[in-house]
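The structure under discussion is supplied below as structure tokens; questions concerning it will follow.
Apart from one protein chain that is not included, each protein chain of the complex appears where it belongs.
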């Protein structure tokens, strides 16, 4: 059985766990003011080439989105995003809970098109009744998106430009950032730090037990962040628990931070799966994802047999005979597992048994 | 150097870390629907003798208080507590952030007196303008309190009775519950489960890396708890991380759950400290605490020398020459450390060097 | 100059003002507990044929929407509406301010189609991840809509049925209800009271200085409404000010409540304008509205000359040469004013001068 249901069906990368053990006995200050967290911050600043970056460690993705969006928006501002965005669909209204409107724009393969953004902003600022409407204060994008797709560097630059022009913040949800960086041809951490006003480096789905690192690359965080974070219930007493994990994730192994390696390996396995599903089995991609989330259109008649060997998630019906399904690799997916899958296929067991 | 600054200046109990390692490779469902969490829930139900109990695992104390209080109160209701209560003082307004008033009543050594509660409720319900006031919907207490003190079983029963009489919920913040149960002569988990409508079993300060277990002992949680928790940003994708830790904490060692052992040992060390501070050094207690938080009145002239050997927290000034200081033991305080302290004293090094 | 910018560019209907004067000297209880408000409630119950109806008087439309939606939804629920709905566009995020998501569905001439509603609900309740999404708890519609259009009785019945099927509340924003009832062939106050779970009878745009009457036709209001309303800052100390106005609006004149007369006269004038604009001047309707808001496509070259004689609102550009404009009649539009307009046209002054 190979488990491709999600990238959070596991524990932590062994190097992360090991570092938790190594550091366990040491007594430190709490609330993020410890040497592990400080060391992790320095490593992240270096990896981002952003020496002025301010960094906070929070526990999870929805918490991070809701907390940070609320911390940086003015009360009367809302956040623009693609209609498929996580904050618009799958966060149980956590952003609205903080009092801000999520303003959904059309999504193209999970992405927000710069033309749609520009048109929306142009219309808003030209509207005589704008003061009666929620003012756009931020653009939220995910990298990679909920559908595994990626913005190119040029697309990010264009979004950045429009945000500058209209005075909006650009925020990048990097829940799966490791996989996005590994698959992108031109987007790097330093580029992200240049173009985004705020982004977070996802830990939970990229090797950690829990935890996300929020980066304000230009030292541009609002004042009193500790109070703001605590008010949202998002301040960990032992914040070091996340700091220690990010220290492990950004420690270099063979010249690159572990975080990058984790991303690279999972994407390689995803591409191997792709060749199996597309080239060998002849399934069509539901969406053309270069990252660790793969979506294929599966004949309904194959679903039960696939389920005997693979854990995956039904995404949505495509037509009466086909279903789009999601297969997710992660740092925890092993070569052995994919080997097994290939062997199963070779023996005609997988589909045609 | 012995570190008595807080009970969250450390990592996790070794048994907890070990269990995280043992279970690391297993793939599970997310969001709390995994076998570790389920096992931990069964253990907690057994320890509480509350077979109907519903249990959720959250990440931290302030998050738990704000989330749960908001989940169970009606929108127009507030929460009554002692003026020294954590939710009233040290949660950066997290409860008010959810829209509810914290109604502070006088505190007696950190405790809410049943007479003060009764008087407040009697006055509220007799007031012609009550509908213009925030309706009391819950009584919040901590066990142990922020000052280390404990309610007796009779005091809890009296609070329970008043809550019943006026239709309020009784909620117990058990951030340091292990230490409270160890020090109490008559309060047990099953009694707590009988008297409280909701309580949480603190993990962060009692042996875990992070995590608190919220217990609705009578299966009395409101509907849609997953949505409610997620809306507060408090749902962990890998909720199992907390589940695994509570499984370790409630696994029996020598006939009792590790959680109880942890509490007992830390309280024993606290009592040993007490004999050092009071009997040998002649300091007066600032408050008479039977639990792991100890408060003494220290002559200001002793402070610097104490600081060379002990990490502790200044609590508040007492008079021009004395300061109240807090010394906290935990599962992480070792016999070796306290031995060192005693030896230091014996060699006249600690104070009179 | 004829003022057709809006239906809130004026004071109050003279009968309303007169009743404020007649009742001015009387001393009453405050907060809605006065004989004028009670009398107004009885008149509204009678007009709605809803003897069990509970009625509250609030000051304005956005306030009413945000307050009532928040009062009746569960915290984790959101409100479904057409994307053009007032709560989605022109309330500055007042609903989100109360913590609830506004879930926008496609709009057809300002209306929510029952098929779109049904599809959305079917998809939500079939979704495995529904608990991570905002639960639909209410359908919000306006009668008439922001574009002046009306639901037929059958359309309301269909929406009512879908709401029943899925356990949602149906809420009708009646900011311009007088004009809607006057123009509809089959929707009456008693029908509305049968089909809606909650609705409000708009005063501000229909003859009052300020004020809206919220109706829970089946006595189905949640408990502690006074506290809930006050908590939203929506409780008027002299609530009687609105009660007195609704007493005037529902006093029968020539056998029908003034409220109905007001609606009828304004719609008649709107139809007269329509014949002028469409039949005589040859403008095309931008939307086919039977109520007091009329929308026409005006050649840009006519705009300035129109502005010399008519106050109106530019709605949106249609193409490079045409603009959609809104012309609104109200109880305050006089026959004299429309006569003047016709005469202007007759003398070729209006457009072709």
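Before moving on, here are some points about what is shown:
Chains here go by letter, A, B and C, matching the order in which they are written, and residues are numbered from 1 within each.
One rule holds for everything that comes next: a residue touches a chain if its C-beta (ideal position, glycine included) is under 8 Å from a C-beta of that chain, and two chains touch if they have at least 3 such contacts.
Fair warning: this is a prediction, and the values are worked out from it, not measured in the lab.
By the touch rule given at the top, the unshown chain touches A, B, C in the complete complex. Per the touch definition above, the residue from C:101, C:132, C:231 or C:322 contacting the chain not shown is C:231. Note on the undisplayed chain: of the listed residues A:76, A:124, A:166 or A:345, the one touching it is A:76. Summarising the interface, chain A meets the missing chain with residues 70-71, 74-76, 99, 131-132, 135, 224, 226-228, 230-231. Considering the complete assembly, chain C touches the hidden chain via residues 3, 5-6, 8-12, 14, 17, 20-21, 23-30, 59-67, 91-94, 97, 204-205, 209-210, 227-228, 230-238, 240-241, 311, 332.
Contact residues of chain B toward the unshown chain are 76, 78, 89-93, 96-97, 99-102, 104, 128-129, 131-134, 314.
Simple rule for what comes next: only the chains that are shown with their structure count from here on.
Spacing of chain B relative to chain C, judged by their CA centroids, is 52 angstrom. Chain A and chain C have centres, each the mean of its CA atoms, that are 43 Å apart.
Within chain A, contacts with two or more other chains are made by residues 91-93, 97.
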